[in-house]
Structures are given as structure tokens and as C-alpha cells.
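Note that this complex is displayed minus one protein chain, with the remaining chains in position.
For clarity, chains are labelled A and B in written order, and residue numbers in each chain start from 1.
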């Protein structure tokens, strides 16, 4: 028995959002009389952090502390229309809608403050700590709470905003496939190291080195969550998971977690992540959506690494020990390549 | 068949409710007692989302008959905090971004708490072993392991 080490590389890009049918999201933002803001959406947080990233975007745009913003989603009686959380569209589409809604609400807030300070709203800035003051004259200041109270009880203004972001429908040419699939792409590259046991056919991913370009890491820890968890899922797709182990046969389909295999906490490979940020011109603060593309480079990188280790090409996922052993048998044993 | 009264302690407080014959502890806790922190993930004892403690030992609530907790001490994630004072593990999970969708989190915390209660200074391998019955589809486990180790290596439980 010999364990062979190999390295494999892959690079990918990923389209952000969908184009079919038009791709809209809406957001509503309003303030309580004490200057605390509620963002009402119909977006879904299924772990990717939708509530959190829209909260940060709203706070940034409104110019108020994060503690003064709460995101309420998804209640169809109060949240306006949104397509949903899929296609890496949430951050990009909803983020933009939240910016627009927040800009509108901010403008009213500044107008209310301007009336109290007896200045022009265009001369006001927010400090992000709950204060609004005259540009260049920080002593002429009012809190966002005081501005909101004045708006509600003295001036009769509604500190609120509506936002929609729509990527219009892209027609697709039947003859050539000409289309505008999406407005921006995220990028990734991945190099994995594997060990292949030529007696058992087992493949172990021992190291992952990656670079992900995400537009802007709106929250670096949320981005890391996606990249680390997504790359784990990619590793799982590459070497473990299938609902039909002998596809296209429907036999032996797993029905529980004893037979549907995924790597556990004892099967992890160290994953060294580099994050690059090239802002998308139409992304919210340049952000793209890292949540889907993170898994994609791992699958080909693993099969390429297996080839590098033992010379067996696995062109059908997942890379099971059976497929590796059959490949080794067909070629009369391991043929390490070590090309990388 | 008639329902059976079950008296037990939940997170330190005496509780009583009626259980159906054959009813599992997960459904009993959620529907009849009203503690929603243990989650249904598989009903087969393979995912760990319903992990609770019975007399300090971890059990999968979907595999425990409700009637068997009569007179015993059941612990769930709802009881980890002492009032507003969070368990250090809860703080660590927040600090380390150790949850995404949050569905496995309650069970994961129970497994981690039970580990630290019996072994306050576990190694990484011991942490991995302790949570190996708790599936997580979001995080890739690494932040969870890091969060648990940070408590183990740092402060003892208050």
C-alpha cells in the first residue's frame, strides 16, 4: 500500500443574479420617533446572513450606528416584493434596493435636522454615531433621535424610504445565444492537495489554498463563513455526495444521513483563504455574492489532484474509492504525475 | 390509549405534561412542553439537531421515549443561559461566527457543553469527537471547533 500525494488546480468565475423575467427586489425603510430604523424586506435568511448584510448596508447609507437599524423579514403583509434568496442575487439586488430606500429616508432625516438647525440640508453630514452636524462645524449638531422626534411631532415629516432595484429581462437569441446574462461576475481559484491510497482507493483532501474575488467584503466574517462552508461543500460534492451512487440507475439511493455521506468535523482539510476585492460598478458598495461560487472550484481541483497523484482521470463525480480502484486496475497501478 | 403524565425537571425547573404512548421526547418537549430549542432534522438519530441532556448525559431526543424522563433532569439549549447571562459557549459561538442558518446550533451547543462539563480542557480531536454526531451543512465545522476550543483554553465556566 502506498499513499500518493497530488495537487490540482481550478479557476472559475460566477454570474451574480438571474436575468430571466427581470430580477427585482424592493425594500422599505422607516424610522421610529426615537431615530431607530426598521428595514422591511421579503428576503430570506437561510444562513447566508441576509438580515445582517442588509442591516449593515442600511446603517452605512443612513449614516447611523448599526444598533439603530433592525431588519424585519419576511412577512408578506409588511415586506414588499422580492424574487427570493437564490442565484447569488440577495446581496447584490436587495443590497441595492436597501441603499435606495435608505437614501430616500436619509434625505428626509437631513431635511428634518436642517429645519431644526436652520441650515440647508445639503450642508449636513452624519457621523455614523447618531449625530447630524453642519459640514465643517461639528458643534452645530443634532442627534438623529432629536431629528426624528422633530420630524414626527413638530414638522409632520415621514422619515421613510422606498427602494427597488431591477435588472430588466434579458432576451436570449435563439440562434446565437446572445444575451445579457448578468451584470457582474465573482472569481475564484483553488489549489488542493490530496492523498490517494492505492490499496483502498480512498482520497483525502489534506490542504486547500484559495483566492476568492468578491467585489467587496461587506462583512468580512460573513464572507469567510460563506467561503469556508462553501468550500467544505465543494469538497463534499467532489468525493462524497450523491443521491444516485450508480447514476443513471435509481438503485442504492440514500434515504438518511447514514447512507448520504458528507465529511464530518474529523475530515476537514485546512483551508487557507485569500480574499480579493474588485468592486462591481453596480454592486452595493461594490459587493457581489460569494455564497454560491465558493464550492465550484473545489470539484474540478480534486479530480485534477487525483490525476496528479495516481494518473487516474475521474470524469464522473463523486470520486469514490471504487472509481479510483477501477481506474488504478485499468492502468495497472498508480502512475504519479506530479505536474504541479 | 391514554396519555401518561410525565413529571421531570427541565433546565432546573419542575415541569409536568401528558405524553402520548410511544411519543418521543423531541415531540413532547416541542409540542407539549413548549421548549422549541431542540430541532427536528431526521427523526432517525443521525443529525444531532435534537440533542438534549438527560441527567447530564447527551441524548438524541428523537430516539428517547418521553415517558422515560419521568423524575429525571432534562437540559436543552433554552437553559444554557442563566437569565441574561449567556453561557461562555454561547458567547464564543457569537464571537466566532459559528452559526449560519442556526438550525444545528442548539444541539451543537448541548454536545459542546456536555464535553466541557466532563473535560474542561479537551484537545481538538476530543472536540471533533464530541460534535461528530451533530451535522452542520453551512459552516464546514471549523468555526464551531474554534469556538469550543476558545472556551476550553480560556475561561472556566462561571
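Throughout what follows, a residue touches a chain if its C-beta (ideal position, glycine included) is under 8 Å from a C-beta of that chain, and two chains touch if they have at least 3 such contacts.
In this text, contacts and distances are computed from a predicted model.
K.L.:
UniProt protein name for the omitted subunit, picking from "Hotdog fold thioesterase", "Branched-chain amino acid transport system permease protein", "Dehydrogenase" or "NADH-quinone oxidoreductase subunit NuoG"?
P.N.:
Going by UniProt, the chain not displayed is called "Dehydrogenase".
K.L.:
Given the contact definition stated above, which residue among A:45, A:104 or A:197 touches the chain not shown here?
P.N.:
Only one of A:45, A:104 or A:197 touches the chain omitted from view, namely A:45.
K.L.:
Taking the full complex into account, find the residue in A:84, A:264 or A:336 that is in contact with the omitted chain.
P.N.:
Final answer for the missing-chain contact: A:84.
K.L.:
Which listed residue (A:94, A:124 or A:190) would be found touching the missing chain in the intact complex?
P.N.:
Touches the omitted chain: A:190.
K.L.:
What does the interface between subunit B and the hidden chain look like in terms of residue numbers?
P.N.:
20, 22, 31, 34, 36-44, 46-47, 49, 76-78, 80-81, 86, 90, 93-97, 99-106, 109, 124, 135-138, 142-143, 145-146, 149-150, 153
Convention: only the chains that are shown with their structure count from here on.
K.L.:
Using the touch definition from the top, list the residues of subunit B that touch subunit A in their complex.
P.N.:
42, 44, 46-47, 97, 100-102, 125, 127-129, 131-132, 135, 137-145
K.L.:
What residues on subunit A touch subunit B, complex-wise?
P.N.:
Going by the criterion above, the answer is residues 45-49, 221-222, 224-225, 228-233, 256-258, 262, 264-266, 268, 271.
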